[in-house]
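Quick notes on the structure that follows.
As you look at this complex, bear in mind that one protein chain is not there, while each of the others sits in place.
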Amino acid sequence: MSSHASLFALGPALYLAATGLLVLVLDSVGRTTRLPFALGSAVFGVAAVGAAAVAAFTGGTLLGLGVGAHAFAAMNAFLVAFLVYLVDPSGSNRLLVASVAVAGAVFSLGNAAYYLAYFGTTSDAQAALLFGDQLVVDQMSLLFMAIAASVTALVALASYDYLEGHAYQAEYYALVLLAATGMSLMAAANSLATVFVAMELASLPSFALVAFLKKNRGSVEAGLKYFLIGALSSSFFAYGISLVYATTGSLQLEAVASALSGGTEFVGMLGIGMLMLVGGFAYKTASVPFHFWAPEAYEGAPAPISAFISSASKAAGFVIAFRVFTVAFTPAGLFASLGIDWVLVFQILAVVTMTLGNFAAATQENVKRMLAYSSIGHAGYVLIGLASLGGVASQGDTVLGASMMHLFVYGFMNTGAFLFIALVEYWGVGRTFEDYAGLGRKAPVACAAMTVFLFSLAGLPVGAGFLSKYVLFFGAVSAGFWWLAAVGAINSALSLYYYTRVVKAMWVEEPNGELELQGRPTGLYAAVVAAAVVTVLLLPGFFPIAETAIEAANAVLPNAGDTTTAFFG
Amino acid sequence: MNPWIAVGALGVVSVVIPLSMMLVSSLLRPSVPEDSKRTTYESGEVPTGGTRIRFNIQYYMVALLFVVFDIETVLIFPWTVIYRSALEDGVGLVTVLAPMLIFIGVLVVGLAWAWHNGAVQWSRDPQASETQ
Partner (left out) sequence: MAVPAEYYLVLSAGLFCIGLAGILTRKNALMFLMSVELMLNAANINFVAFSLYWGNLTGQTFALFTMALAAAEVAIGIGIILVLYRNFGDVDVTDAVGMRW
């Protein structure tokens, strides 16, 4: 792939970053200068399209044509700013920054989808390597960029209503978008250096966002705990990276793999380093042993932020775990013979994480906290993807791909569930199961959406969560780890119990007192309904996602066979 | 000769010098016990208030801007090391310069935002900052 087009391969991430900065700038320009600014933006957008068209037609490659798509989308982002100005010339910046944030995330998503389509339709499409192989854009990166962008779009949409009356809104959106940029870059990171930097870029804004309600003790406490554990695990992660570097003399993942291909004399050092890396991933994905920040942070944070970090941040944590362990520390058998059996570590973590998450969720009285523990449980399911890599090698892509599918679907159903909580918080309804009693009669649409989310999370065939879980457990069985699938299935059955409690409270139980719902928050409703529609639509439309995920897994697993036809034929 | 001897000797010297200075001065100095010698500031200033005073929040803002300007120069450093040799090896000026300009541009947006929000607006009244 020609190098001049390569930077544009990072489009989805660049979009989020540019929108984040644009939001800050838009907020700063003030009302009087908004008209010239908006006009200038539109002119700039048109000029960008012209320049890009020239680049695209002289460049010639298909990704080069992507430049045109970028410029077109950039122009649209500016046009949105301009239109919002026309609609509401004297209003506050609130609507402006929210719509620009949503637009930026949607364009990022569109861009990722465009590249995914390019990979899907071009048989000899190659991954784009950038900056001396420090970043790679392949199908796995693009799939996770799509997850980050779609969650960001939903969260930004929902935040418009949730943030009503709060100060520092532009900063909020800018932080969300910059954190999303970090998550997109995590998806593309191909070196431990970029992994670390991208991870910090995703983490630092998240710390501030969790503590965003700075007069609310719960939010501050959640932010503090999230920060403390985050800072601790990032120092573990940095030390782990330093030990891997000490062993191999390299940070780039393929170079680490080739340095280790003949074994190493520093097995102990490498083993400790890899364990510390696992600790860093466990923090980011909210898995055991660094999971205990998650219930606190998700419960205390503003609900859209809980949705954001429990879906997008978790997915981003998983993508680096997938890439680091499948590209750098591969093949798993070599490491097992060295005495560093990382597959075994992930098997233990998967079983402990899903069991702990689901059992703890079953004992909760607070719905948001229940969802937080269920989110830990889902991290356990996804870990099966890494835990099954030591088995039948040709099945590795099915199970790893299934993990990606599950994260993709999870990005909609879990975000939707947390956004429903945001809706309930907006109405000022209480937080426990009892408080949700009778909600179904007052807000049937939102509650129907919530029912879809919960049943899909549990794995019932009302949403795509059913299919992704099914493929995941099927893949684990065919890779030779039937017991992982069995533990997962038992946990899913348990999860049905506590998800059903919410559904029962909403539809069946009588409200304790008079339930008054104030206002109709359009943005929140739109986000919740959109997430529900996608969750349901992915049920019939699951095949393209599955195919993309399995191809993405194939690209990072050299030994895996193409089992797409075997399973879906 | 073992190179560690020099390191050891340096360590010994660094301990011996202060010890000998204290020893010599305690032998030479006249002993005049007096109360005012025990005060915190021998200039005669009487300390008031506790040692744990609260600083104005503005110091925190300045510290954050310090992060922008000082710590981030650390990230420019590796770039300056390769800049000239990259140009000499025939890499285009734009390819070498653009990433750093973008990097600094992002910082400038951050600075502009901070400026806009009054981070560099120093509190005028010293009295007001103490009572805040």
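Just so it is clear, A and B label the chains in written order, and each chain counts residues from 1 on its own.
The rule is simple: a contact is a pair of C-beta atoms (placed from the backbone, for glycine too) under 8 Å apart; a residue touches a chain by one contact, two chains touch by 3 or more.
It should be emphasised that the depicted structure is a prediction, and the values quoted were computed from it without experimental measurement.
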The complex has one chain that is not drawn here; which of the drawn chains does it touch? A, B
Residue touching the undisplayed chain, where the options are A:Asn93, A:Ser250, A:Thr415 or A:Thr548: A:Ser250
Hidden partner chain, touching residue among A:Gly218, A:Gly428 or A:Gly519: A:Gly218
Thinking of the whole complex, not just what is shown, which of A:Ser159, A:Ser234 or A:Ser375 touches the missing chain? A:Ser234
Listed residues A:Gly300, A:Gly317, A:Gly416 or A:Gly475, member touching the removed chain: A:Gly300
Go through chain A and note every residue touching the omitted chain. 193, 196-197, 200, 204, 207-208, 211, 214-215, 217-218, 220-225, 227-228, 231-232, 234-236, 238-239, 241-243, 245-246, 249-251, 269, 292, 295-296, 299-300
Against the chain that's been left off, what residues of chain B make contact? List them. 3, 57, 60, 63-64, 67, 71-72, 74-75, 77-78
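The rule is short, and it goes like this: only the chains that are shown with their structure count from here on.
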How many angstrom lie between the centres of chain A and chain B, each centre taken as the mean Cα position? 39
Applying the document's contact rule, which stretches of chain A touch chain B when the two form their complex? 21, 24-25, 27-28
In the complex with chain A, residue positions of chain B that touch it: 106, 109-110, 112-113, 116
